[in-house]
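With one protein chain held back, the other chains of the complex are shown just where they sit.
Just so it is clear, A, B and C label the chains in written order, and each chain counts residues from 1 on its own.
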Amino acid sequence: MKGIEKLKKDFPILKRKINGKNLVYLDSAATSQKPVQVIKAIKDYYENSNANVSRSVHKLGEEATEAYENARKTVAGLINANSEKEIVFVRNATEGINLVAYSYLLPLAPSGGKIISTVMEHHSNIVPWQFINSHGMDLEFADITKNFGINLKKLNGMVSKGTKLVTTTHASNVLGTINEVDKISKIAHDNGSLFLVDAAQSVPHMPVDVQKLDCDFLAFSGHKMLGPTGIGVLYAKEEHLESMKPFMYGGDMIKTVTLENTNFNDIPWKFEAGTPNVAGAVGLNAAVNYLKKIGLDKIRKHEIVLTKHALNEFSKLDNVSTYGPQDENKKGCVISFNVKGVHPHDVASLLDREGIATRSGHACAQPLMKRLGVKAVARASGYIYNDKGDIDSLIDGINKVKKTFGV
Amino acid sequence: MKGIEKLKKDFPILKRKINGKNLVYLDSAATSQKPVQVIKAIKDYYENSNANVSRSVHKLGEEATEAYENARKTVAGLINANSEKEIVFVRNATEGINLVAYSYLLPLAPSGGKIISTVMEHHSNIVPWQFINSHGMDLEFADITKNFGINLKKLNGMVSKGTKLVTTTHASNVLGTINEVDKISKIAHDNGSLFLVDAAQSVPHMPVDVQKLDCDFLAFSGHKMLGPTGIGVLYAKEEHLESMKPFMYGGDMIKTVTLENTNFNDIPWKFEAGTPNVAGAVGLNAAVNYLKKIGLDKIRKHEIVLTKHALNEFSKLDNVSTYGPQDENKKGCVISFNVKGVHPHDVASLLDREGIATRSGHACAQPLMKRLGVKAVARASGYIYNDKGDIDSLIDGINKVKKTFGV
Amino acid sequence: MLDMYAEEILERYKDPVNRGEIKNATAEVHETNPLCGDSVDIYLKIENGKISEAKFNGFGCAISQASADLLLDEIRGKSSKDAKSLAKEQFLKTLGISLSPARLKCALLSWYALMIALQDR
Partner (left out) sequence: MLDMYAEEILERYKDPVNRGEIKNATAEVHETNPLCGDSVDIYLKIENGKISEAKFNGFGCAISQASADLLLDEIRGKSSKDAKSLAKEQFLKTLGISLSPARLKCALLSWYALMIALQDR
């Protein structure tokens, strides 16, 4: 990406020294860093417009409400939703998925049916379905191919008329694999099932168009896309939100309350009980504007270049295995790897001494670890503020690990 | 409060002009303003330590985890919890109450029993129980006395062996009434019921000790106590958290996951699915430290002085009625009122022209409005940054409203 | 643009000219804004496709009540077709009050009621 040096300057944390070394942050799949524009938007909100939303006629209240609803419009625009009514603000992708579990599937569970997820999912797209499963709905998992994609043939065979939901991650947080969600959408819909996309690893990194994907639900987190913690998004088609039961109950999600009875609010507010994370929405708004200004297609291109470089450098390392597609066009900028004979925690600890932040462990995907036949992995993941130099530092770091352990 | 002028300087928003007038913020019962100390803590976190928590061995991850868990300790200290294990971070008080509804009461609902709430509750402490009611548990509401307190005699008559939960607000967001929660706790426990306190309007304003209150659950919101939006707290006794089912499912709330089965994490993490609002917790930590430095007893004393002044000034106004106890020692700094013949929205709009921010409407307490025989109220509520001068501005403003409408 | 609390608006609120009921109304609609408890009842007498009489009753803020009163002046004597084509924006322009977003709902309460009353006409 042209001007990446200038862009790095927008991220104050990247000036930090870790153990005397410059920070090389390669853990963006866990959470992203924040540009000054986002930090400032939050600060400005608290210093100038902070108030409770929705029910106020005073000036600050109006400004806060406008800022909050404006963020909803910005997000709707980002993923090309039909209307901002289809955007529900939640805490994170995990809550978005739980909302669908509780409000859409739980009421159906006692009468059976089936949910299909995959073995490459993050725990957040597995455990909620086990909960629904415990209420009577079947749960099955599609396997992966040897190319680390979802086995569409097998998936097709699994989906049947009784399938209520097919769900998959758009991009894997371990393998990097970008799944063919348009095809999976078709398989689901051809069988009368709804389709949920876990977009936690895609919306931050590439253009995502819910109308093109034709998904029924899509969930993602603000903190992985330059935004603040504590704010996430559930997109859902209007018709579903209209017919779904509320999730949480309380202030703001109601129209009228008597001791006997409650009329719920219109969508999307029906799903937002209590005072929302207004400053979180304001920060997310700034983050989306920042991403849009660069351009999501440009970000994707930058990450392809970065991934290609990383794959190439990793392939030269002896005794280091990687997991995931080897084609940079088919994966996000996520490299999971293992150094022979060295536990991933030791890899990450030793890299940390060089100022390089990577993740180690099961990456919230224990079933996938099992499927890959490993206990844990080390993972490096890049974003807009990373460049080839960061990858080179990583490779140097891995070489040091190997030397330390005599591998 | 001594040094209140110095304290006002900590709140950047109070320098704002509204319609050319100095802002007089009297809507803290809806949400509080934030001191620089809180805003700076959030900024510093994002600029220096931002990372995902819990699963990381790199330096930033360790710092973020420490900051997050440290906030839990600070909150546990504030309300004198037995241990930080009893502190669950949620979005707001509303989510805290919903967590108890879903995890504790919903599983019991099909076998009957009873929940007792009161007519003076915020919707957030009514609507979740209607949801449980729809699953088979009875729901009853204790009435208020002519002194705007909960009618303990009637309440005592309502509680029976089958009562699973008694719940009440600690301080009313409309009447200001500070309820005798220690007595209510005893009534509940004497009958084998658990007791939940909605502390959204008490924890920010007075010393609250969960062990003295002997409550089973207590919920409050960060944003009403100088903290950020998007972070709230559910306190629950350890034994309850241990036996309760999880609420949301996903990352971080698990120990081990296979496709077939999941072992949940220890408390409190069992109840915190997905990436938490780390910056929110960091901001709340700063807010609690700010409040503790002043002293919650000193804050309460300041508000008693302010309330006394307000009650006194209001009593001199013709054609203005107020709702709630007239004794400043029995209420928080909340004055709900109506100007004869003038709708509360018009009151608030006209006050806004003078730079005075107040609330108008049903204050999320429609059943209480009905009980009081009004459609809506105007509400002024004070906090640590308000002084008698602010009350005087309000009274001047109300006199202008009266003049405009010829009342 | 008129101030929200201009003399004219306050007069309309205190002394509405169209307040009342129509006994044998041909259309009658009750509309509320649950958020603030505002309500209006609109009564119309439509004869040969023309609105010959129009009255309202209600409770609420100055804006909601004054704008109801002004709205009925606006449509009395018109054909129901013409009245029905009164766009939201047009009505707000006619009202000529400078409104904050939160108060828009108040000003439009009676207009929504009118549109429902004329739905099948």
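Heads up, the rule we're going with is that contacts are C-beta pairs under 8 Å (C-beta built on N, C-alpha and C of every residue); 3 or more make two chains touch, one makes a residue touch a chain.
This is a predicted model, so every value here is computed, not measured.
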item	value
Chains in view touching the one left out	A, B
Residue among A:Lys224, A:Lys330 or A:His362 touching the omitted chain	A:His362
Per the touch definition above, residue among A:His135, A:Lys245 or A:Lys375 touching the missing chain	A:Lys375
Selected residue (touches chain absent from view) among B:Asn19, B:Ser134, B:Asn147 or B:Thr256	B:Thr256
Residue in contact with the excluded chain [from B:Pro12, B:Pro35 or B:Gly61]	B:Gly61
Subunit B residues touching the omitted chain (full complex)	55-57, 59, 61-62, 65-66, 255-256, 263
Touch list for subunit A against the chain that is not drawn	342-346, 349-350, 360-362, 369, 375-376, 404-406
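As a working rule, only the chains that are shown with their structure count from here on.
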item	value
Centre-to-centre distance between subunit C and subunit A (centres being mean Cα positions), rounded to whole Å	48
Centre distance in Å when subunit B and subunit C are each reduced to the mean of their C-alpha atoms	39
Cα-centroid distance, subunit A relative to subunit B, in whole angstrom	31
Touching two or more other chains - residues of subunit A	55-57, 59, 61, 256
Residue numbers of subunit C (touch at least two other chains)	35, 100, 103
